[in-house]
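Removed: one protein chain of the complex. Kept in place: all other protein chains.
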Amino acid sequence: MVGKSEASKHCIGELCGEITDFSRLPSYGAARPPGLSSIMGGCGIAGCMDLNGGKIRGDKIARMLSIMSERENGLGSGYVAYGLFPDHKDEYCLQFFFDNEESMFAVEECLKKRGEITRDECVYTTNHTDIPLPHPMVWRYFFVPKSSSNPKYKDPDQCIVDLVMNINFSIHGAFCISSGKDMAVFKGNGFSYQIADYYDLSRYKAQMWCSHSRFPTNTPGWWAGAHPISLLDWSVCHNGEITSYGVNRKFVEMNGYKCTLLTDSEVITYTWDILVRKHGLPLQVAAFAMAPMYYRDMELMNDHNRQLAQQLRITYKEAFLNGPFSILVGRSRPEITMLAMADRKKLRPLIIGHNEDDGMIYAASEECAIRIADNDAYTWVTNPGNPMIARVGEGIIRYGTERPFEGAFNEQ
Amino acid sequence: MNSDMWKVPDRFRPVISSLCITCKKCIKECSYDVLEFNNGAIHAKHGCVACQRCVEMCPQDAIEIQRVPETMAPHGTYTERHRRAILSQANSGGVLLSSCGTDIPYNSIFDDLLLDAAQVTNPAIDPLRETVETKTYLGSRNGSLRLSSEGSFAVKPGCGIMMDMPVMLGHVSLGAVSYNTQKALFMAARRLNILAGTGEGGLHRDFREFAPHLNSEVASGRFGVNPDFLKDVASIEIKIGQGAKPGHGGHLPGEKVSDLISETRMIPLGTDALSPYPHHDIYSIEDLEQLIATLKEAVNYEHPVGVKIAAVHNIAAIASGAVRAGADFITLDGFRGGTGSTPRIIRDHAGIPIEAAVAVVDKRLTEEGLRNRVTLCAGGSIRSSADMIKMIALGADVVGVCTAALIAMGCRLCQSCHLGKCSWGIATQKPDLVSRMDPELGATRVVRLLSAWNEELKEILGAMGIDSVESLVGNRDRLRYIGPNPRIADIMGIKHAGEGWG
Partner (left out) sequence: MMSMSSNMINSALAASETVIDATGKDQYGRPIDYKIVNNEIRRAVSEGVKNITLTGVMGQRYIATAVDKKINISINGTPGNNLGAFMDGPFIEVFGNAQDMTGNTMSSGEIIVHGNAWDVTGLSMRGGKIFVKGNTGTRVGIHMKEFGQMSPHIVIGGRAGDYLGEYMAGGVILVLGENIPKQISPVGLSIGSGIHGGRIFIRGKVNANQLGVGAKLETVNDDDLKLINELIKEYESWFGSSSSEGDFVKVVPFSSRPFRGHFDSTPI
């Protein structure tokens, strides 16, 4: 475990020593900078997981990500770790960026109203960094929502979603960057190696890591806007530009989500949550809805699959992510799972690697990211729009080269 | 000069050049009786509507239609148009009639919009070599797809049909247009695998074969509406209003109610065919719900039932109400939409532009969480593929095209449909004129036009880095406004040119 209470005190002391007056902080960490609404660009992604459930130290993923130095320009990078808090597995781990104490108090008040904070701590960050100031305060809460008689909040997940949406939308200077169980996001406005050093990732061990380095094209970086973009236990690392963003945003808004980051990657995260958690679609079926097959090719499917494929396209046409992308999606339930896929024209790179001997699975934008971690892994590329899915304890569920819906349902 | 009926000056005049061989074909072709032969030459009389039939048919290319120069003293307020109208009404004491969409050059919002294109951050797609899809669904949708653990549908999905492009041929009724014209449109729809509107005049028995490609209209006159017809067609559309004449019914004069029309509309030969202004079973939104439910019951929920509304001031709320009343699709018709006959006062001065209507309806339905349950169709003045594409980006799933298709078939927009003497055999019931329309040729020309538009749609989608048309629907982020009125852009939710993503 990290972030013991002594460390927390020490950490806040340091922060206070550096910037005594919180109110003087420019709105650059959690509060959205004025004029910024959307971030697009070409990026690097990397992920690794131990199919046997063993723990991977954070410096390994940092090494994988940083090697793709041509894919970032220092305006954002981040990591997400799964299987991080075995002692707090049943509590939601909420991590926040705060620009000032007021926003922190406001958030804590809000949390106390909606449930119980079982533990809170400062997330370790180093002072010795060349990431330009200011840096937001990063705080972690383990949280259990109150059971509610309101049928809408019977589901604690929904309670968390609404809480996060409300805080991010309405509390100025506060931003919830991760809100899942047994996982946490570490991100910020710097190069991949700077962010890894800033949070000292080598002190964390996790069963799965996903990561992202950013090359934003037309907007300044922003701490909370860095990837992974996370909600509940979902995390998305996204390389690409969604040309259908206006349509996808409508989809998530119609389903009750507020776009607070206004990046195309944000809508991808929410879309996963809608399709899988709310609508109960299997992962690969949800992936099909986001990167569907051409109608022409559906004609070659059997009746059952064709009807399913057509209805998925019709029903979820607003969830269809058009334009080039490759994404890494992480989830901790029911078991820690990684999904990696590219768009249906395969306009962004994605390589998968697997080492049968030690049960490691890798996914990255470039082969070198896999090679630096493992010289012996077998590598392959997924088919356009076709997801690779791997799960701790179960192994590789899909290689990303199978036919659609293969193995998605009990009987087929 | 008749003492109380004064001259209203002609606007057009055929001019015959020395190339004329006096074959007199033009005289036969002119259904407005403008041309005559005397003293060994062809001469023009009064009454030319600029239908261009003689020009097209002259084997010598010897005819040119010229605009008669303004002969009245110029006046910036009382334009010649106004003075002509005043003179004419002083002659007749009547309500001015016209046809086709309004000819007043209102500022077009389409012309103030520019589309986006991909550069660097996402690759453009070449539609000639890579797949760009234009298949479009029309019908109802559930907000989600619930599956059983075996992968079968736990909840029955919505009902609807797939079309090969996001276009529906607009409603022109048999009566407003000729048998051959409607046949040509239906043939074109079948070949393009899209839908054609039947108009409000019912479906002739010969046209039953086209039923799977027809969107049948249930209008206030209920002409030709019967259960077996409804069960045959692809979709059913309750017509509340028409863009060219919102708040107005229809009136097909008895002279036009021929055997064929009488049989199709199921009314006696030679009587006026009247469509009441409102549906007299719909005086409120609950009543609309009743009619929608009745029709759904009638077709056993196997065909989508939609509602067509003219774009009027409170359109967003009305459309939302129609969706809540159970409409599977909504068709919006803009104020510039076409008609076979309408009072000018309504055509030229009532309603709102379809561009604004589509954007606000799409926005409203999204805000209310209804947009993913319904298909939004919009038409009225789609002059080109550019308009069609902008309409989609503004929020329409399906775009209604009608006047352009009629132009492809011969119509020259002379706005004389209400006279029933269409020289191209389109808006007429006179057998000799009707026979001028060759359904095969008409269908071929419409298919060519819309196929070209579909290719242009793919070109622009590819340029935007989008490979399927559904990803453009309501994607107003990909539009920029360059017009004089920033307020309308704000209302429509469109940024100005020069503004980036932020």
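Letters are used for the chains, namely A and B, taken in the order the chains are written, and counting of residues starts over at 1 for each.
Operating definition for what follows: a contact is a pair of C-beta atoms (placed from the backbone, for glycine too) under 8 Å apart; a residue touches a chain by one contact, two chains touch by 3 or more.
Nothing here was measured: the structure is a model prediction, and the numbers come from that model.
Peer 1: As a test of the contact rule: which chains in view would the missing one touch?
Peer 2: Taking every chain of the complex into account, the missing one touches A, B.
Peer 1: Out of A:S66, A:N189 or A:T337, point to the residue that touches the absent chain in the complete complex.
Peer 2: Answer from the full complex: A:S66 touches the omitted chain.
Peer 1: Could you tell which one of B:A41, B:A452 or B:I482 touches the chain left off the display?
Peer 2: For the chain that is not drawn, the touching residue is B:A452.
Peer 1: Which one, B:R129, B:K156 or B:R487, makes contact with the chain that was left out?
Peer 2: The single option touching the absent chain is B:R129.
Peer 1: Among A:A106, A:A369 or A:I397, which one touches the chain that has been omitted from the display?
Peer 2: Missing-chain contact among the listed residues: A:A369.
Peer 1: May I ask which residue of A:A174, A:L321, A:I351 or A:A390 touches the chain that does not appear here?
Peer 2: A:I351
Peer 1: Just the residue numbers, please: which parts of subunit B touch the chain that's not shown?
Peer 2: 126, 128-131, 452, 455
Peer 1: List the residues of subunit A that touch the chain left out of this view.
Peer 2: Its contact residues with the unshown chain are 63, 66-70, 191, 193, 297, 300, 346, 349, 351, 366-369, 371-372, 379-381, 383-384.
Criterion: only the chains that are shown with their structure count from here on.
Peer 1: If you average the CA atoms of subunit A and of subunit B, how far apart do the two points sit, in angstrom?
Peer 2: Averaging C-alpha atoms per chain gives centres 47 Å apart.
Peer 1: Taking the touch rule as given, give the residues of subunit B at its contact with subunit A in the complex, in rising order.
Peer 2: Within the complex, subunit B contacts subunit A at residues 118, 120-123, 125, 130-131, 133, 135, 137, 141-147, 149-153, 157-158, 160, 162, 366-367, 369, 371-372, 464-468, 470-478, 500-502.
Peer 1: If we count contacts the way the header does, which residues on subunit A are in touch with subunit B in the complex?
Peer 2: Residue list for subunit A touching subunit B: 35-38, 40-42, 217-219, 240-241, 243-247, 250-251, 253-256, 278-281, 285, 294-296, 304, 307-308, 310-318, 320, 322-324, 344-345, 347, 405, 408-412.
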